[in-house]
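Missing here is one protein chain; the remaining ones are kept as they sit in the complex.
As written, the chain order gives the labels A and B, with residue 1 at the start of each chain.
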Amino acid sequence: MNSGIKTVLFAALAVIGFFVPTLLGGSGAVYAACVLIAIFAVMSYGLDIVVSDLGEVSLAHTVFFAVGAYTTALLSVSAGLGPVLSLAGAILMVLLVAAALGFVTLQLREFVFSLVTYAVAVVAATIAQNWDFLGGSDGLRGIPAFELSWLGFKARNDQELWPVAYLLLLVAIYLVSAFRRSKLGQAAMMVHLNQRLAVTSGVDPQRIRLQVFLVSAPITASAGWLYAYQRAYISADVLETYFLILMLTAVVVMGRRLLLGPLLGVALIQIQEKFFSFGGYVDKIILGSVLILTLAFLPNGLFGVVAPLRNLFIRRATPVGKTIPERS
Amino acid sequence: MNFTQQLVNGIVLGHAYALIAIGWTVLLGVARLVNFGHGQMYMLGAFVTWYGVSRLGLPYFVAIPVAMLVGVAVGYVMQRVMLQLTLKQDLVSIMIVTLGFGYVLHGAAALFFGSTGQILETPFSTKDIYWGDLWFTYQDIAIVIVAILFFAVLKYVIDRTRIGRLARMVAEDPQLAQLAGVNVRRVYLGVFAFEGAAVALAAALVAPRTPILTSMGFDEVIITFVVVVLGGIGSVTGSYVAGLALGLFTAFFGAFVSPAYATAAAFAVLIAVLVVRPGGLAVSPGGR
Partner (left out) sequence: MNTRPVLEATNLRVAYGGNIALDVPRIAVRERELVGVVGANGAGKSTLVNGLLGWSRGSPKVSGKVMLDGKDMSRLPPHERVKAGLLLIPEGKLVFTQMSVEENLAASVNAPHDGQGRRHYSIDDVYTLFPRLYERRHHLGSQLSGGERQMLGIARALRLGPRALLLDEPSIGLAPRLVSTVLETVRSLVDSGLTVLLVEQNVRAAIEVVDRLVLLERGRIIAEGPASEMRDDPRIAEAYLGAHVA
C-alpha cells in the first residue's frame, strides 16, 4: 500500500479512536474500560517488541510495569511531584532496572533467560510485599489526581483521564512502529530469525538485545505510571501473574508483529472480563486457555485465520518458530 | 535456634527441594523443555492429596498415587497440546504455553478447591520426634527417605535401563534417535507424564509441612529453577546435591537473617553464579 495513503488512514483511525468511548455511550463504565484498555495495551506494547521482534520471552515486564507504578506513587505521594516529573522519574528508574537486568542476562538465551526474568518477577513480588519502603502488603495509598496545573488540566475520573490514556497509547503505537522501521528494529529481527547471519553481517546480538530491552522497558513502565494515577493506590498486586498472562496473550492472540495486535488483544480480553465475566476463576481459565490454544494451534493468531484481510495491517508475516538454515 | 536444629531443618528442606525439582530436571535433560506450570502442578498435587485424605477419606498411601495419576494426566495433556511445538523445538512458544497452563490450573483449582488455605494432615505429619533438643516429624523422615530412594531409582533407570537409554538418545539428538527407530513423540509424552507424577509425589510429601493455598507455586518454581541450574541443567546427581545445598542455605538464612527473603536470597546467589560463569550452564544431555 502507498505509504501516503497509509499515513492518512492511520491519522483518520487515530481521530476516530479518540471518540470510541463517546460512540459506545460514554458511560462511566465505558470510560473506565477504555482507559484500562489503553493502559494495558501500552504495557503490552513494551513486551511486544521483545517477544515479536527479538523473539525472546521476557517474563520480567510486570516488574517494569511495577517499577513505573511504584516510582510514580513514591514520587507523587512522598515528594509531591506532578505527572511530568513522575513520568521522567519512572522512566529513569526503569532504565536503571532494565539495564541491570539486561546486564545480568546478557549471556543468557532462550529458556535460561526466561527463567531468570520469571524469577525476577517472583522475587520482586516478595520484596514488594515485605518491604516497608514500598508500603509492604498494604501498598502505597493517596496518589493524587492527574493534574497539569500549567495547562489547567485535572483528571478527577476516568472520563477526564481518557485523553491522557489515549495520547499515551498513540505515542506507544508510534514508538513501536518507528522501532520496526528503525535500524535497531531490523537488527532485532535479524538476530531473531538468523543469529548466525546477523553476526556475520556485523550485528552484535547481545548489544541489540540490551538496546531493545532499554526501548521496551520505558514503554511498559509508562503504562504503570498512568495506572498509578488511575487507581490512586499501588500495591504488590501489580506484580501478579495476571498482568504477565494478559500481556503475553495480547501480544500473541491476534498475530505477532501486527501493529494494532496488542491493542485489539487487550481490548478483547478486557471486554470479556468487564462485560461478559464468568467470575474471576473462570476468567482465569478462559484467559489462560486463549493463550495456550493460540500458541499451540494458531501460529499466526486470530488474524492468520482471516488471512485475506491481513495485508491491510501487517508489515510482513513472520513464522513463529525460528527457521533452520537448510543444507542440501 | 541452635545450629544442629538448623542443620536438621536444612537437610529435610534440601531433600524436599530436590524432590520438587526432579521432574523438571528430567524434563530439561531429556526433552530440553521447561515447564513454567511446574509450581501450579505442585499446588494441584498438594490439593488432590488433601482432597483425597480429608474429603474422600482415602488413606494417605492411596491419596498419593491418585495425586500422581492426576499429575500424569495433566502432564500428558500439556504435552499433547504442545507436541507440534515440541517437535519444532519452538521453545519460545512452549514457555508461554506452560505459563498459560499454570494459570489455567490455578483458576481451575481455585474454582474446585476454593481459595481458602488448608492444612494437609498425614499420619506422619502430626507425629513429632524429640531427640535431645532436636525436633522433627515423621513426615520429615519420610521426605528424606523417599527423596533418596527416588533419586537412586531414577539414576539407575536412566543409566542402566532401556527406557533410560531411549530418553538419553532423544536428549542427545532427537533426529538421530528417530533413525534408531525411537518414537520421539512417545518419549516426549512420557517425560511430561513423568514430570507430572514426580511433582505430585513431591507435593504429597512436602506440602504437609506448610499450609496450602491454590495461589501457591511460585516459590516452588524458583526453588526448582535454582536447583536445576546450580546442579547443572539436566543432571540428576547434580540436582540432588544442589537441592541439599539450597535447603541448608535456606534454613540458615531463614533462621539467622530473614525467612521472608529466603527465596529471594537463594535467587540472588543464583544470579551471582550466572553473572560469574554464564557458560557453566550448558545442557548435559541424558539427564545424568
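Just so we're on the same page, a contact is a pair of C-beta atoms (placed from the backbone, for glycine too) under 8 Å apart; a residue touches a chain by one contact, two chains touch by 3 or more.
Nothing here was measured: the structure is a model prediction, and the numbers come from that model.
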Task = Consider the whole complex, including the chain that is not shown, and state which of B:Val26, B:Leu166, B:Val191 or B:Ala266 touches that chain.
result = B:Leu166
Ask   = Taking the entire complex into account, which one of B:Leu7, B:Leu111, B:Val157 or B:Val182 touches the absent chain?
value = B:Val182
Key: subunit B residues touching the omitted chain (full complex)   = 88, 162, 165-166, 168-169, 172-173, 175-184, 285-286
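To be clear about the criterion, only the chains that are shown with their structure count from here on.
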Key: Averaged-CA centre spacing for the pair subunit B and subunit A, given as whole angstrom   = 32
Key: Residues of subunit B defined as touching subunit A within the complex   = 34, 36, 81-82, 84-85, 88-93, 95-97, 99-104, 106-108, 110-111, 218-219, 221-222, 225-226, 229, 260-261, 263-264, 267, 270-271, 274-275, 278-279, 281
Task = Note which residues of subunit A are touching subunit B in the complex, please.
result = 51, 55-57, 59, 103-108, 110-112, 114-116, 118-119, 122-123, 125-127, 130, 241, 244-245, 248-249, 252, 280-285, 287-289, 291-292, 295-296, 299, 320-322
